[in-house]
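Of the protein chains in this complex, all but one are displayed in their positions.
Read from first to last, the chains carry the letters A and B; within each, the first residue is number 1.
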Amino acid sequence: MKTLKLTDSEYLVKQGKIIRAKQMTKLEKFFEIALAGGESLDHEPGQFVMVSIPGVGEAPLSISSSPTKRGSFEIVARSVGKVTSALHKLDTGDTIGVRGPFGKGFPVQILEGNDLLVVAAGLGLVPLRSLINFVIDNRRDFGKVNILLGCKTPEDMLFGDEVESWRKRIDVNFDYTVDRCSDSDWKGNIGLITSLIPGVTIDPERTFAAVIGPPVMYKYVIIELLKKNIPERQILVSLERHMKCGIGKCGHCQIQNYYCCKDGPVFTYEQIKSKKEAL
Amino acid sequence: MQYVILKKVNFDDFITALAAQEKVVGPVARGYDNFSFQEVKSGKEISIKYIPTILPPKKYFMPQREKLIEFDKSQNKFEAVLEYDKVVIFGIHTCDLAGIQCLNMVFSDKPKDINYLVRKNKLLIIGLECNVYCDQYASCKVVDNHLPNGGYDLFFTELPDSFIVHVNTLRGDELIEKTRLFNPAEKIHLDQLEEVRKKKREIFKDEVKIGHHELSKLFDRAYDSKVWEDLDKRCVACGNCTNVCPSCYCFDILDNMNFDFNTGDRSRGWDSCQNEPFAKVATGENFRKTRGARQRHRYFRKFKYPVERYSRYFCTGCGRCTRTCMAKISLKETINALVDEQK
Partner (left out) sequence: MSKPKVAFFDFACCEGCQLQMANFGEVLLDILNLVDIVTFREVMSEKSEIYDIAIIEGSITTAHDTERIKNIRAKAKVVIAYGSCATIGGINGMKNKFDLEEIKKYVYRDGAKQIETLPTRAVHQVVKVDYFINCCPVYPPEILKVLKCVIAGIPYAVPDYAVCVECKLNENVCMYDKGITCLGPVTKAGCNSWCINNGNICYGCRGMVTNPAKNGQLDILARHKIPLDWITNKLDMYNKPRELDEQK
């Protein structure tokens, strides 16, 4: 057996240093990561990275920060598997491996000049925050912006301060809801995210909807969006699959003839509506 | 086109001479009508007449477990590696040559998989023609793999007293030159080869009730077929069908940490879309929960999706999935059932 060193392997990782870490909820932890040598990740909203811990493994995680934020990027890990639970044990100053960014994100160059309706449920806010902050940082390039958020309880709301700042902005329309609530200070609605959609005023011809949430949610949200007459090709969803390689080979993320890691994770509803394994 | 001749009496010397210089593997009988590619030292160990091996020669191109990365946390070292052997593979049937061509397409598709692409050029491929069907499970004609379509350095066809060898590459030619056992082919040999091919065209007929070009169209309308419900009841998700498939390439990526908790490696290992957890995501959702859906996925990955992506069938017709299936799910029967249903 001979061994050869490869300098151009797709599996090589970049070193990333955790420059800020914060437990957000019981299950979710936030990390801000700077690549070695000040290298820029150069991603698009909606793309993902493979985060790795040597000896533990790799996991696909959505990029949560906007590309307008330079010098570092942010991710949120829910502790559910081997890698994410090991990631939760890490803190500021620790090093992780990063591959990517991977996949097709939101087509921001197409969105520019159009109206936007962002629908984020639960952890869906993590990747959509990248888009929201990108739009806010380039606010005048976009038309009307509606943001709808939903999660289980007010305690589960991620990025609370940031969400409050969006709520207070005059240049975006904002609404949020929780499934249930025992907190009398809660300022938002109570009910499922779908209940917010009928209330928004949009021009369907020039509105793009960006939707991310748990798998069960898509079907119901899309029904509401279609009722609003948003064309199928203007409904953008991001699908969750367990990518292992990120380069369209390993097969884990395959949705019929699509590789979610390469052809997605952001798809138009038109692309996937006939793909029965998609939603 | 260059053809040379190796007398059958010299076959053993050929392999022995080759094995004295390089690692040579070939089909070896394992009993119970099972064969596997194994290292050989002489031609006597090789079964010239063999049915497709338990695992295809894929295992040399994409080993069951393959190191991708070596790391040393204390040194902040993280290196991509390729571990390889130079191997001469003797006796690859046309179905398995097609399987290698499928893998070549997948791994050279961008982004390229360097591990695969570098390793493949360390291997020398010697094909071997099937003059007759290996058994009733093969379906190489309908996918057009019963005759050689390239993908080899040398290609052997058995004639009455000799092997006629097609020299397809310079590397193949160098190997021939080295052994000094080959003579130029004469007209009689070329006539005999033509005779073999003529007979083959008579013997090999479409093995299913549908032709080559209609096969992919069959799958345009097969997604909601009842056939998958039948497979759902029968499949036990043992994963045999995909693990033995020459064109299945799905893998998992796994880390290993040594006991010093500093050094270790990241490797890839074969994985199967038939395994229960394959399409499961971290939050617990399984996107192909039923065995029927997973079987459908397997068939679509052979007859539909690669046709859209690479313009070729990824079924090579080798028949391994049928031979190895615990539940005796037959590829030919499945296709025929789909044809009948759509009548």
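We adopt the following convention: a residue touches a chain if its C-beta (ideal position, glycine included) is under 8 Å from a C-beta of that chain, and two chains touch if they have at least 3 such contacts.
Predicted, not measured: the structure shown is a model, and the values here were computed from it.
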item: Touch with the omitted chain, as defined above, among A:Lys22, A:Arg70, A:Lys89 or A:Lys152; value: A:Lys89
item: Touching the absent chain when the full complex is considered, from B:Asn34, B:Asn104, B:Thr179 or B:Asn336; value: B:Asn34
item: Touch with the omitted chain, as defined above, among B:Ala20, B:Ile188, B:Ile203 or B:Val236; value: B:Val236
item: Residue, one of A:Ile33, A:Val56, A:Ile193 or A:Val211, that touches the chain absent here; value: A:Val56
item: Those residues of subunit A which, in the complete complex, touch the missing chain; value: 55-56, 81-82, 85-86, 89
item: Residues belonging to subunit B that touch the chain removed from view; value: 30-34, 36, 54-55, 59, 64, 233-240, 243-244, 257, 259-261, 269-270, 272, 275-277, 291, 324, 326-328
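In this section, only the chains that are shown with their structure count from here on.
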item: Centre-of-Cα separation between subunit B and subunit A, whole angstrom; value: 39
item: Contact set on subunit A toward subunit B in their complex; value: 1-13, 15, 52-59, 78, 80-81, 84, 95, 97, 214-215, 240-242, 244-245, 247-252, 254-257, 276-277
item: Residues of subunit B defined as touching subunit A within the complex; value: 68-69, 71, 73, 76, 78-86, 106-107, 109, 111-115, 118, 223, 249-257, 261, 264, 266, 268, 271, 273, 278-283, 285, 287-288, 293, 297, 300-301, 304-305, 308-309
